[in-house]
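Single-structure report; data block below.
One protein chain is absent from this view; the other protein chains keep their places.
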Amino acid sequence: MRGRGLGDRLLHAYTWLIIVWLSSPIAVMILFGFNDKKSKSNTTWQGFTLKWYHQLFDISDLTVALRNSLVIALVSTLITVVIGTMLGLAIGRYRFRGQGVTNFLVFAAISTPELVMGASLLSLFVSGNVPRDANTIIVSHVLFSLSFVVVTVRARVIVLDPSLEEAAKDLGATSWGTFRQVTLPSILPGVLAGAMLSFALSIDDYVVTSFVNGSTVTFPLWIVGSVKTGIPPQVNVMGTLIFGVGVLIAIATSVTARRRA
Amino acid sequence: MRRLTPYLLALPSWMWLGIFLVVPMAAMASVSLQTGNAIDGFAMTFSFSNYTDALSRYSPQLLRSLLYGGLATVAMLVIGYPVAYWIAFKGGARKSMYLFLLLLPFFVSFVLRTISWGFLLADDGVLFGPLKSWGVLPVGFHVLATTFAVVGGLTYNFLPFMILPIYVALERVDPRIIEAAYDLYASRTAAFRRVVLPLSLPGVFAGVLMTFVPATADPVNAQILGGTSNTMIGNIIQTQYLTNLDYPTASALSFTLMAVLLVGIFIYAKALGTENVLEAAAR
Partner (left out) sequence: MDPSINPALLRGMTQARTRRDAFRIAGLSAAGLALAACGVQGKKAAPPKADAVKEFWAKQTKHGRVVFANWPEYMPENQAPLKKFQQATGISYEYKEVIQENAEFFGKADPVLRAGQSLGFDIVVMTNGVQLQHMIDLGYVTALDHSQMPNFLANVGDKYKDRAYDPGNVYTMPYTSGVTGIAYNTKYVKDEPKSIEALFDPKYKGRVGMMSDAQEIANFGMFALGLDPEKSTEADWQKAGAKLKAQRDAGIVRKYYDQSYIDAVSKGDVWISMAWSGDVFQRQLAGEPVKFVVPEEGGTIWTDNMLIPKNAANPLDALILMDYLYQPAVAAELDEFIQYVTPVPAVQDLLRENAAKAKGEAKKSLEEMVDSPLMFPSEADYAKLRTYTKLTTKQEQVFNPIFQSITQA
């Protein structure tokens, strides 16, 4: 092995630097979840307290909004991953009629500004007499996440070696069996990456949701509403907890991976 | 059954995209050619002048958005590629953990993130305050309400969308190919340039696609972090839609923006494709 240690270590440090940079506003958010503030605004430090953790669910509207966001994100991610992976497979692996149109549509979905997507969806729902609620939000979230999953899965699929699947089929595996045991594990990193992206997009979305939500409030919508008069610390605490759960999952994956390795 | 497979796989997504993307878009195209206002109603007049008017009035903001979007995309490429590289090749068993950590901040609402950013970047805040009192920075120095803040915000907000696709493409590269290159006396840079980089290009393309477009069209960063001359086309469209209720102009602007982005990406795809075909032929 060549001595490439220094270069690798620099890259390693650089990667952590980027992770820290991305997380620094989060540190601010976490910190101000402990701020003993007395006024409506939460921008100057006034002392340490844990009381917001006790009063976490005091703002019932906020709690409902958070729950809505989590449920919507889960459901829309599930749908997006299933139909998006299917489409990614189709485009990346096969040649079929309408491929050009499909690529174009996938691209169009990404290149549509959220504002435009939201406004056009609202008009559609209204003229179709569809009531706006969590279901319409889910529909719109799938719409903008779909392209991300498709593109990510496709990038993965097109460098896959088809001979593995051929071999499986020759050995008598069914189509579904082949998929489950040969194809899926190979594309799983792409699928998971797409799933994480889709979940993050959904839980974070403001613009499109604001058009099609009807009277259902989601977490980002609630926060934007409270900006003008001061974001309550409960929001910081919830953000901290979401972040904390994510960190725990990351640690758990890392530990199990190391055990496996 | 085999021949039907791709169609069956694609069918649900087709339906979804067809109903929820194509139909509303067509309706919007129709609106962009109408005239009128929200109270008295709109009528189809095939006024292509909506497009020319909108373009002549708002071309500064459109060009500015392309500039900011482009700068941010380049920044994200430069900043993000090494991260994707390291995680894909050296991340080992902990790859998922790193990816998760990268994406974690985005489980927190962007409003919260951007506001926290604003807090960190405040003129006399935790970052610049001490620097100013030590005389390292001039008193009038400020980052917020400048172009730098906006482009920085765009870079920050969309970075994972650049890193993820590049990672996915890199991860599939067999490290033995690189070893083979070294065995053939390739230097580290040459191995990277001629082996790894070309193999990662689908990922780079996907990354650019998923970042340039939203960055150019984004209204939020300019709104929260920008100053008086940082208005982007996304802000203009937002105002036309929501405040002025000028749906024809808003629709015309939206289509113009999408057309410009499409052209940009097609040129990029062609450039990428051409390059690669030449290189493949040369091998």
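A and B label the chains in the order they appear, each numbered from 1.
In the analysis below, a residue touches a chain if its C-beta (ideal position, glycine included) is under 8 Å from a C-beta of that chain, and two chains touch if they have at least 3 such contacts.
From a predicted model like this one, the values you see are computed outputs, not experimental measurements.
Asker: Which one touches the absent chain: A:24, A:103 or A:135?
Answerer: A:103
Asker: Touching the hidden chain in the full complex, which residues of chain A are there? Just list them.
Answerer: 37-41, 43-44, 58-59, 61, 91-92, 95, 97-104, 107, 119, 122-123, 126-127, 129, 132, 154, 158-159, 210-211, 214-215, 217, 221-222, 224-230
Asker: Under the stated touch rule, tell me which residues of chain B contact the chain that is not displayed.
Answerer: Per the touch rule, chain B residues meeting the hidden chain are 18, 22-31, 34, 36-44, 60-61, 118, 122-125, 140, 142, 144-145, 198-202, 223-224, 226-229, 231, 235-236, 239, 241-247, 265-266, 269-270, 272-273, 276-277, 279-280.
By our rule, only the chains that are shown with their structure count from here on.
Asker: Indicate the whole-number Å distance between the mean C-alpha point of chain A and the mean C-alpha point of chain B.
Answerer: For chain A versus chain B, the centre distance works out to 16 Å.
Asker: Using the touch rule from the top, collect the residues of chain A that touch chain B in their complex.
Answerer: Checking each residue of chain A against chain B gives 2, 4, 7-8, 11-12, 14-15, 18-19, 21-26, 28-29, 43, 82-84, 86-87, 89-91, 93-96, 98, 102, 105-117, 119-121, 123-124, 139-140, 142-143, 146, 148, 150-152, 154-156, 158-160, 175, 189-190, 192-193, 196-197, 199-200, 203-204, 206-207, 219-220, 223-224, 227, 231, 235-236, 239, 242-243, 246-247, 249-251, 253-254, 257-258, 260-261.
Asker: So in the complex, which bits of chain B are touching chain A?
Answerer: Chain B reaches chain A through residues 1, 5-7, 9-10, 12-14, 16-25, 27-28, 79-80, 82-83, 85-87, 90, 92-117, 119-120, 156, 159-161, 164-165, 167-169, 171-172, 182, 188, 199, 202-203, 206, 209-210, 213-214, 217, 219-220, 234, 237-238, 241, 250-251, 254, 257-258, 261-262, 265.
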